[in-house]
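Every protein chain except one is present and positioned as in the full complex.
By letter and in written order, the chains are A, B and C; residue numbering begins at 1 in each of them.
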Amino acid sequence: MNFKKKLTLVGAMTVVAAFALAACSADVSPSGGADGAKEKIYINLSYSGNNWQDEGANLAMAVAQAPEVAAKYDVQKVISGSDPQKQISDLQSMIASGAKLIVLYPISPTALNPVIQQGCDAGVTFVAYDGTVEAPCAWNISYITGARTENPEKAFFGAQTAQALVDLLGGTGEVMMNRGVAGTSTDTVHYDTAMSVFNEYPGIEVVNEFYGNWDSSVSQQETAKALAAHPGVDGIWSQAGEDGVIKALEAAGMEIPVTGENSNYLREKLSAGWPGVSSGSAPAQGGVAVKLGLKILADGADSVPKDIEMPLPWVTTETAKVCPDAEFVDGCNFFSQADDSFVTEIFEKNVLPESSYTAATTGAPVSALQALPSMDTLVQPESRRIYTRGVCDAGWTPGPVEEGQVPAGLPGCVKE
Amino acid sequence: MTHLTTRTEGFEVDSHDHVSWPHRLRTYMGTSGGQAALMWALVILLVPTSRLFSSNFPSAAMVNSTILLGLFLAVVAFGQGLVILSGGIDLSVPAAIALGAFFTGYLASQGLPTPLAIILGLLTSSLVGLVNGIIVSSTNFPPFIVTLAVGTIGAALLLGLSQGQPGQNSPPELVALFNGDLNVLGAAPSLIMLLAVLILGYLIQSRTTFGRSVYAIGNSIRAARIAGIRVRLSAFLVYWVAGIAYGLAGVLLLGYGSGSDLNIGNSWLLPSIAVVVVGGSSISGGTGNYSGTVAAALLITLLSIDISAAGFPEGVKQVLYGAIVLLALLLSKIGGGRR
Amino acid sequence: MSHITITDVRKRFGGTRALDGVSLSIEAGTVHGVLGENGAGKTTLNKILAGVLVPDSGSFVIDEQVVPFGKPLASRAAGLAMAYQEMSSPLNITVAEKLLLPRLPRGRLGFVSRRVINMRAGEILSEWGKPNINPRAEIGDLDLADKQYVEIIAALATNPKLLILDEPTASLPESEWLFACIDRITKTGGSVIYISHKLAEIRRICSTGTVLRNGRVVKEFRSADVDDHDLVEFMIGRSLELVFPEKAGREERSAETIVKITDLTVGNLSELSAEIKAGEIVGIAGLEGQGQKDLFYCLAGLMPPRSGEIEVFGSGNVKNKPNFTLVPEDRKVEGLFLPMLTQVNLVIAEPRKVSRWGVLSTKRERSVARSAALGFNIPAHFLSRNIQDLSGGNQQKVLFGRAVMTEPRCLLLFDPTRGVDAATKVELYHMARAFARKGGCVLIYSTEIPELVGLSDRVYTIYGGEISGEFSDDRLTENALMRGAIGHQEGLKK
Partner (left out) sequence: MNLQVSQSLLRRLAPRAKAPYIAAAIFIVLYGLLIVVSPVAGSAFLINNFVVLMSPLAIAAVGTTLILVLGGFDLSVAGTISLANVVAATAMQRSPENIWLIALGVIAMGAFIGLINGLLVSILALPALGVTLATNIVLAGIALVIMPAPGGRVPVEFTSVLTGMLGSVPIAAIVLLGLGAFWVALMKTRTGMSIVAIGGDGTAAKLSGIPIRSVSTVAYVIAGMLYSVAGLYLSGLTATGSPTAGSSFLLTAFTAAALGLVSFQGGRGSGVAAIFGAGTILVIPKFLFALGIADFWVGACQGLIVLIALTIPSIGRLTKHAGRRNASRNSRGSQLAASA
C-alpha cells in the first residue's frame, strides 16, 4: 500500500470509529444510568434469540417499565449472552453502579454464586427466574420442580410428561427423548425425573435420546436422524423444541404421541387431535420475578418466601383450544396469530393478571400494575429444595421422597 | 533448435514411461480430484456398513435424511470452501445464515412475494460477505479476525433490528420443499437441490475464470498479481459469494424448520470448516475440489446419523465426531495429499 | 585429514530418476566442482547430502565416519556445512541469530543474551571480511547480496570438513571475496563442493570436478585438462555455442519510441529517465539493489511511482492488451502456480482466450495451450502434468510464453536465465528477439554481463538509483558495462 492509500484507509477507519462511538453513545437507553437520583433496577437477561427468552424478557420489561415503577426506579436492561464470564462481569458492573434490585436469568446455577454473594453483602436483592441459583441469599422463581396446578402432588415436568406419555402408550412401546442443552442442570433434572418414570415400566424401551438444544430447528434435524434409525418408534418425550419434533414426524408421515413444552404449534396440533401433552416452563415468570423483586424492595425480605415454585400448565389433546383473540378466555390456551414456536404460557391469572399478548411480544409497559398477592401458596416444598439450591434446608437430609409426591421415591430432601 | 527440444523430450519421456501403477495411483490420490473420489467411495461404502449401527439400516429413510441434512451442510461448505481455497477462513457464517433466514421470513410475513423476499434476504446476508470482502481485499488484516469481528457486528445488528424477536413463520412455498408433500419427477426436492448445488458449485469453482483466479490467489497472491489477475476484485467476490451461500443455507433452514431462531446459524460454523478439511481441500488454500466437499458433507451427516442411531451419550458422540475428522485428515495424508 | 566419499547414491521421484548411482570422491583440502544443467540432479544431490532428502540407496562418508541420511543435525555434526542457492533463512530473525543457530550461546540461567550473540556475530562477520553487515538487522531487511553473504558466512563459520556451495555467486556483486574464503577453508584441510553454471568460476577455483547429466555422472575431470567447450559438451551431450540471435538492424532501430520514462522516482530509484523504441531489446546492467528491481516492478504496475511519468506511445494502448508484462525474478514464488497443471499455468493470464462470459472451455484451453507450447518449444505432453514436475528450464519457458501471449507492448525480463540450462538460454534469447522483431520492445535485466552484451541493442547501466551510462553498438562492451555498473559516468548523451 502506498502512502496515499494508507492515509485514506486510516481516514476511513477513523470515520468508522467516530461513527461507532457516536452510534454507541447515542444508544443510551431512555432511562439511562447517568442520573443517580432514582434507585437502580437491572433486568439481566441471557439473550439467546428464541421465543422463550424474548417473551420472558418482554414481560419482565413490561412490568418494570409500568408508569408507577418507572416513577420510583430507574430500570435498565442488560443482555449477557450465553457466556458465564460475561454475566459475572455484568453483575459486577451492576453491583458497582449501586443496583438495588437485580432480576436475572442465570446462565449457570453455580458459577454466579461468588458474585451474587458479593452483591448480597453490598445490599443488592437478587431474583432469579426459570433457571435457579444456589446462592442462599437470592430468591428463586422456577418451574424446574413445579407441580401440576390441579394436583400439587404431581411434581416435576420430566416425571409428569413421561407418565403422560406412558399412559398414552398404554404402558408399552419404544420411546425417544429430545433433551435440551447438554451439560445444563435443567436438562438433567427433567431427564432424570423422566427416566425414573420410564424405568418403572418394563414395557417401555427408550430406544434413542438426543439433544435438541431447546431449539426447534436443531430438534427437527436430530429427530429426523433418529427417526431414520427407529422408524418403529411409538412416542417421543421432548423438552422445548417440540414443534421441531412434530414437523420431523409430519415429514416422515407419522402421527405418534408427543409430550413437550408450550409451543403454539404443539397446542395447535393437539387441538387438531394429535395425541400428546403440552406443559413446562412459562415465560410469565419474567414478569412475576420483577413484581416479586419490587415487593421485596417495598415490604422487605420477609414479605415473600425465598423459594417459589410455579405450577405446571397442563394442556392435552382434549383441552387444547384456540383463542378467539389475544386473551386466554374460557379455557382457550393458544393463539391463531402466533408463530409456531411462540410460547403460549404468557398469563398467570393470580400473580400476573396485567400480562397481555402485546406485552409479551413487544415489552410495552403494562398499564395498571396490580399488587402481588401472597405467594405462600407457591412456596416450594422443602423436599425438592436440593434440585434448586444443591443442598437441603436445616433439619432436612438428602434421601428418597416417599410421601406427598407422585411419583414416589425420587431423590430429594426428607425430614431428619 | 529442433534437436534441442527432442533432446529434452527424449529424457523426460523415458523417465515418464517408467511410472509404476502404484505411483500413478499415489499421484492421483495426491490431487484434489483423487481426494474427492476417495470421499465418494467412503460414502458409498458407509451406506451398507451403517448396518453395524442399527438393525434398521440401511434404509430409504436413512438415505433421505442424509441427503436432506447433507444439503444444508453442502451449501454452507460451498461458501466456506471458496474462502479457504482463496487462502482465508470465514467465521461470519452464523451471522450470515441467521440474517438470510430472518429477513426472508420477516419480509415474506410482511406480505412480499416469496421470490422477492428470498432475493432480499440473500442480499442482506450477502452484506456480511460484502463487508468482509471489502476489508480483506483492501487491507492486509487477517481474515480470521476480520470475519470474526464482522460476524459479531452482523449478529448484533440482527438482534438490534429484530429487538430479539425471532421465529417468523416461513412462506408456504419454502415449507413445501421439505414437508414431503412435494416431489419432483419421483425424487424428493432435497435430492434435486443437492444435485443442483453440487453441479453449480463445482462449475463455479472449477469451470469459471473466477474460480480459476481463486485457486491462483490461494497459491500465491504475488504470482497472481504478476500474471495480471485482478486479485482485489476476486478476493472481494470470494467473500461476497460466500455470504450469499450462507444466506441460501439460512433460507433453506427457514423452509425446513418453517421458522428460525436468531441463533439458527451457530451450529454450522465448525462443521463447515470440518467438512472442507475432510473433503480434501488444503486448509492453507490453493487446492481443493467442491465435489470432495459435498462428499464429505454427506459422509459426516451419514456418520452422525449412524452415531445417533447407536444411541451413545452426547459426550461419546462428540468424541467419535472429532475422531472422524482426525481420521479423514490421516486418510488424505496417507492418500498423498500435500499437507 | 578429511576425505569425502559419496558412493552410488540413487533417488527416484516417482517416474523420474533424479539420481542414478552418483559417486564422488574428494581429496582433503581440495575444491571439487559439480556441473550440470538444471534437472541434471545437482540440487537433489545437495538436499541428500544436507539430510533434507533421503536417498533410495547410497552411502556418504566423511573421515571414515558414515553420515546418516535424512538427519540435518547429524550431517552438521559430521562437519558438513551448506550455503543454499535459495536462501535458507527465516526472514524474521536477526543476522546474529542466523549465524549462531541452532546452538545459540546461553548465558547464566540458560537464557540467550542479545548483547552477547550480537557481539559474537559481529566478530564472525568481521573475521570473514563483512564487518559492515549489522548483526542486529533482520534478514528480511537485508538486500539480496547481504542475504547471500550471511548465508555463506553462516556456513563458513562452522569450520566445516565439507562445505557445499550451490550457485553461491548467483547474487553476489563480486566473487573474489568468496574465493578468498574458500582458500581459507581448504588451507585448514576442509573440502569444498562447488556447484555452478559459471564454467569460468569452476575452472578458476576447482582442482577436480564432476559433470552430471540426467542424474548420472558423465565425466570426472581435472580442471587443467579441460576447457569451456568440452565442459558444455559434457553437460548437454553435444557442443553448443552460446549463440545470440542477430541484433536489430539500423532501420528497425530508428523506429518510433514506445516507452518514455521521465524522472521516475520509486523505491530506490530517483528521477530516472529512459526510453525504449519499437523492435529494440534494451538491457539494464547494475550491481545488486541499484533500483533495477524497483524499475521493473514499477513498470509492471506492482509498485506505484512516488513521482515521475511513464508514457506508452504508438498503437500500444489497444484495449485488453497490457502495456507491460513481467517475467519475474523468482520463478517459484512470483511466477508459477505450483500445484496446477502446466497448461493452466500457460494460459492463466489470458482468460478471455479460453472462456466465454467467464465460463471456461477446457477444449479451447487445451488447444490454445497446445499451439502456445508449440511456439515456445514446450513438449506437449507436459501440458497435462503439474508444473512442479517440470525442469527449471521448461518452467521458465512456460512463464515466458505466458507473458508473450498477453501481447504486451513491452516485455519486461528480470534476470530470465537465472538457474536455466544453457540450451534453454539460447531458446529464450531467440524468443525475446522474435518478440522484438514483431514490433514490440523488450527491457531485460541480467546478472550476467556477457548475456546483456550479446543480446541487447542498447544497455543502460544503473547505479545508486540513477542511470550512470548508456551504451550501444561498438561501445557496448563488457568492460564498459562493468565500469558503468560501479558508477563511472560514461557515454551519457548530454
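Keep this in mind: a contact is a pair of C-beta atoms (placed from the backbone, for glycine too) under 8 Å apart; a residue touches a chain by one contact, two chains touch by 3 or more.
What you see is a predicted model, and the numbers here were worked out from it, not measured in a lab.
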{"item": "Visible contact partners (per top-of-document touch definition) of the missing chain", "value": "A, B, C"}
{"item": "From B:48, B:115 or B:142, residue that would touch the chain that is not displayed", "value": "B:142"}
{"item": "Residue, one of C:289, C:322 or C:440, that touches the chain absent here", "value": "C:289"}
{"item": "Residue numbers in subunit A that touch the chain omitted from display", "value": "1, 3, 6-7, 9-10, 13, 16-17, 20, 23-25, 27-29, 32-34, 47, 76-79, 82-86, 88-90, 92-94, 96-97, 108-114, 182-185, 187-188, 390"}
{"item": "Where the unshown chain meets subunit C, residue by residue", "value": "50, 52, 72-73, 76, 82, 84, 87-93, 97-98, 101-104, 106, 110-113, 132-134, 137-138, 140-143, 145-146, 154, 173-174, 268, 287, 289, 333-334, 463-464, 486-487"}
{"item": "In subunit B, positions touching the absent partner", "value": "87, 89, 91, 135, 139-142, 144-146, 148-153, 155-157, 159-160, 163-164, 220-223, 270, 273-274, 277, 282-285, 313-323, 325-326, 329-330, 333, 339"}
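Simple rule for what comes next: only the chains that are shown with their structure count from here on.
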{"item": "Centre-to-centre distance between subunit B and subunit A (centres being mean Cα positions), rounded to whole Å", "value": "35"}
{"item": "Approximate Å spacing (C-alpha centroids) for the pair subunit B, subunit C", "value": "41"}
{"item": "Multi-chain contact sites of subunit B, meaning residues that touch two or more partners", "value": "none"}
{"item": "Multi-partner residues of subunit C (each touching 2 or more other chains)", "value": "none"}
{"item": "Footprint of subunit B on subunit A - complex, ascending", "value": "1, 9, 47-51, 53-54, 57, 79, 182, 207-211, 213, 215-218, 220-222, 224-232, 243-244, 247, 250-253, 339-342, 361, 363"}
{"item": "Complex contacts: residues of subunit C adjacent to subunit B", "value": "14-17, 39, 214, 236-237, 300, 302, 322, 325-326, 328, 333-340, 344, 348-349, 351, 355, 358-360, 362, 377, 379, 381-382, 391, 393-394, 402, 406, 423, 426-427, 430"}
{"item": "Subunit B - residues contacting subunit A, complex", "value": "53-54, 56-57, 59, 61-62, 64-66, 68-69, 98, 138-140, 159, 163-169, 178-180, 253, 256-264, 267, 304-305, 308-309, 311, 314-315"}
